[in-house]
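Next up is a structure, given as structure tokens.
Note that this complex is displayed minus one protein chain, with the remaining chains in position.
And now, chain A:
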Amino acid sequence: MLSDIRYGWRQWRQYAAQMALLVIGFSVFTGLMMLCVATAPDLFKKTPTWVTANDTEYVTIGLRSHEGHMSQTTLANLSTVNAHPAVKDSSFLGTVVASFRINDQSFNGENVVFMQDQLPSLLGITAIARDPIQFQQSAYVSEAFLANWQGPELIGQTVLLGESETPVKVVDTIPQSLVSQPGLQEPVLLVSGSHFSTLLTVDFGDAPLPDAVKARARHMIMQETPNLYGVVTLRAGFSSADLADLSKGRASKEEGISVRSGTDSMDFYLHQGIDFTPHATNALKRQWWIMLVMCVVFAVLNVLNLLTLSINQCIQRRAEFATRVAVGATPATIQKQLLLEQLPLVLTCLGLALILTLASLAGLVAYWGVHIDVMTLVLGAVLSALVLLAAVSLSVLLPFSLLARRQLFQRSRSQEAGPMQRRLGHLNVVAQIAFASLALLFAFAMLTQQWQLRQQQAAAPAAHEFSWSRSDNVNNGIDIKAFLNAVDGLPYAVAVSSKPFANPDTIASSVNAETPNYDDGQGINLISVSSQYFDFFNIGGGSAASAANREGVVLNHAALSALNLRNSAAVFEQRLFIREGDELGYDDEQPIAIAAVVENLPHFGFLNREVAMIYGDLARLHSINQTLYLYVDVIHAAALRQWLQDRQQRQGQLWQFDDNGLLIEQMEQMNQDLNRLVMVSVLVAVLICSLSITSLFYQLSGLLQMRQRRMGVLLAVGARSYQLFGQLLTLLLALTVLAMAVVFITVTMMNPRLSLMMGADMLAPAAISLMLAILVLLLLVSAAVAFMRIMRRPIRQLLQ
């Protein structure tokens, strides 16, 4: 056995280059696989891994926001849920921006997490006091806060919460399991939910209100501000679907104090399990699937590479196998020997993969905030090893059993490979070409996209962006008309929009021309803009649009083609029906006129295709619950900043303006993210491509080796080398055509998803032609080199 392994090692040394390739490929595969396995439980369990009970018992309650995310809900809503017969028990967890004091140091505007007293036991967080009284008197601080703390030992100190200075004692740091909940934004302090009202900052101004009224107002604000997520457990026999009949949010009116939540129009968001940001989790899951796909890609690639090697070996070692059989080996003993020979490979790969995985775990998992326990990691390693062994066995034993079945041992004189082996070789070449071209196509698509972004960035206007928003939710939102009037009065041009210019998360609404049939309507993004917007951004057709957009909506070219409309006078006769029309200030089912058509704006930074857009008039909206974005030429930025500052001071604390800086800087920032993405994609693509091209080269050499005696015969009877090379190229051409068919079918299928996810268009003519050029070059070079390696030998040797 040991001698088999040693013999195998000697065999491997002969194929050092191929061995190195295999080690790289298999290590990447094993690393990815271990990562996938290790991160899966936390990602796919609906409750965090540290909660042991059944997923279906829990429902997380929030509000459905415009973008379809879950946002925080109110206590009032939670008590509505609590009254539902399906609910057994409820609890909540929330965040407020609050102030507190430790000794003489004051902290303002810090993120404080509060959780209801029974939540720790509901979730099984053992690190937090389970006794409610004890929990109410305790505070937990973040690691970062503890590390930055200067002064006497923090643990044991008293923290005075809010204006009423309620005392709690620091007992420990916040449990890791809570910190890494994606929704909770780096809390500084964790306290009991009984301090919620204490933590609320309410500005009553200078109004001389009686304390009782103030207390009641504070209580109502606490009931109505969306600061928290609920977690409920269900009674036996109920499921999350039973909660779906809960009504929408409510408004309440009491004793002359009017409180509106500002989220009244939002539905409940019910999420089975415990997850405060299911949207973020879904994004993680998407990344996980991408990783798994990569893992499978590498697995297939590796099996193919190993197959190449073992086919070649099988052919070269035919005589050796025959001799072994002649001296008494059975096919089974040879198979055992072949498997043992692969052990050095498998062990090297596992070792390298372990290093790779641990390194990426350190980085990736910290970034992802996913829990991993050692047992799942070990499980991942074991699973990867099993897959690796299966792949190795498959690819080593398949060519051998083909050889054995054809009983070529008895006729070992014949050097020609069997047709099955040749077919296997051809299949391998097709697969390698397909992989290489897919990888190249992907890399070039990413590069093309980046190049386009660079172009866009160059075209970005020299504008400065400010945003103007409410800092709380207890109001009617911004009075748009008044605000726009004020802005119009400024002595310089200011464009206003409901979404940011760079990378806006707009609502893609179903839109249809002629009939309000939304089922097959296109998803088109909606934005409300002020009338100066198009002029300001210097858009073709902009002046007309600026004048016209009070009459109807403005479409860009992409929206026109999405709706199958042509840019002619007739288009203004069209009426549109927009499902989310109220986003732009239109009623349901209201026919909307097309007022103008503009060029595609350059502002959708990371998308390489022009995004279909419909612009409404901002003035149609009476109020807006979100932020407004203001754009001004850089030379007037200081003036506008001053104006907003004054306005904020006049309107009080609830209003807030932010200086978002130069647009071009934002684009650059986005570009950096993209750069990283492109770099990783190109790196992966180069890795895949070089793996498959090198393997293709060896497979071609192998195919030629199988045919070497045939080539010798042909040369002996007078064939010329170019005729033989022509034969090789013809074969390669046929295989390439086959591979291209596979590639284009695959790409056509996955391109829509990919361009949504990564913004890369794999069917872009530039990407396709670059890919074809490189591929042809690589194929020609590897075919020529492989051919020369055979032809270098004298014909006499080919015939032996």
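Just so we're on the same page, contacts are C-beta pairs under 8 Å (C-beta built on N, C-alpha and C of every residue); 3 or more make two chains touch, one makes a residue touch a chain; residues count from 1.
Everything below uses one rule, namely that contacts and distances are computed from a predicted model.
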item: Listed names "FAD dependent oxidoreductase", "ABC transporter-like protein", "Phosphate-binding protein" or "Spore germination protein", matching UniProt entry of the absent chain; value: "ABC transporter-like protein"
item: Selected from A:Pro167, A:Pro419 or A:Pro752 as touching the chain missing from the view; value: A:Pro419
item: Omitted-chain contact residue, chosen from A:Ala513, A:Val571, A:Val713 or A:Leu731; value: A:Val713
item: Contact partner of the left-out chain, one of A:Ser79, A:Gln455, A:Asn567 or A:Gln723; value: A:Gln723
item: Hidden partner interface residues of chain A, rising order; value: 411, 413-414, 416, 419, 709-710, 712-721, 723, 794-796, 799
